[in-house]
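With one protein chain removed, the remaining protein chains of the complex are shown where they sit.
This part shows subunit A:
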Amino acid sequence: MTDATSVSQPRRLSNADQNWYRFTRNPTALIGAGIVILCILAAIFAPFITPYPEHVGAVVDFRSRHLPPSADYWFGTDNVGRDIFSRTIFGMRISLLLAVVVLGIAVPVGTILGLVAGYFGGWVDIIIMRITDIALAIPALVMALAVAAVLSPDLINAMLAIAGLWWTWHARLIYAITRQLRSQEFVEAAETLGAGKMHILFREILPNCVSALAVKTSLDCGFVIIVGASLSFLGLGIQPPTPDLGTMVASGSDFLPDYWWESVLPGCAILFVALGFILLGDGLRDLFDVEEIR
């Protein structure tokens, strides 16, 4: 009845407004977003908010070594007298940088390969997805260990090793969605309207993958940070004196249990950052109502 004529509706909320409203009523997403924003701000402004920014380097102050947490040293000090709180904040910087670089490579690569394999099918599909299957069979941590053993253990190699495998998860996710969307009428309609392959891949199919990608990427930030910290813990990631959460947990563990703060508090920082991203990802998943991812 109200087919073409009814346009005078009350003020309507735009899509963005509706999503924002639902977001603000989703405690998981809010807590996650709060933690993530806090960590990002702390990482950006680390030199200004930390009490001892100079402790990031190879500073030695034996008079104040192994001090327990106090008003001066919130997280205590380590075996050469450096402030653990300052080093933890700078360590977050490295962790976030690792996540950004790894996912900055893995997400676009995986997305494009998944789109191409899912849409074109046939030999392209077989080649891309079998390579993906092979890469999926190798755990990222093992791959990073091998790369660190062959090349030298440093941040760049760790990033490349993790990114070199991480794209597979995104390729699989986008592949599955593309396969499902490929035969949908809106894709066929675009084909009959004369749209090119690029248009169909990036304008028709990709926008329908965005919510799944956002959820997956947010969850993955948490997991990449954990893998990166694991590498450093094993001594194959970031090398001292650059502060890294994993390295700090490893060096502090020599002094357990007496000087517990030296490994437990940086460990809690890893948990905190990773938890923030994973909560945010879970919250976004509820928000977008996408199917179970990981």
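Criterion: a residue touches a chain if its C-beta (ideal position, glycine included) is under 8 Å from a C-beta of that chain, and two chains touch if they have at least 3 such contacts; residues count from 1.
Following the convention adopted for this analysis, contacts and distances are computed from a predicted model.
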Among "NADH-quinone oxidoreductase subunit F", "3-oxoacyl-[acyl-carrier-protein] synthase 2", "ATP-binding cassette domain-containing protein" or "Carbohydrate ABC transporter permease", UniProt-listed name of the chain not shown: "ATP-binding cassette domain-containing protein"
Full-complex contact with the absent chain, from A:104, A:121, A:196 or A:240: A:196
Option from A:24, A:70, A:152 or A:184 whose C-beta touches the chain left out: A:184
For subunit A, the residues touching the chain missing from this view: 1-4, 7, 12, 15, 184-186, 188-196, 199, 203-204, 207-208, 210
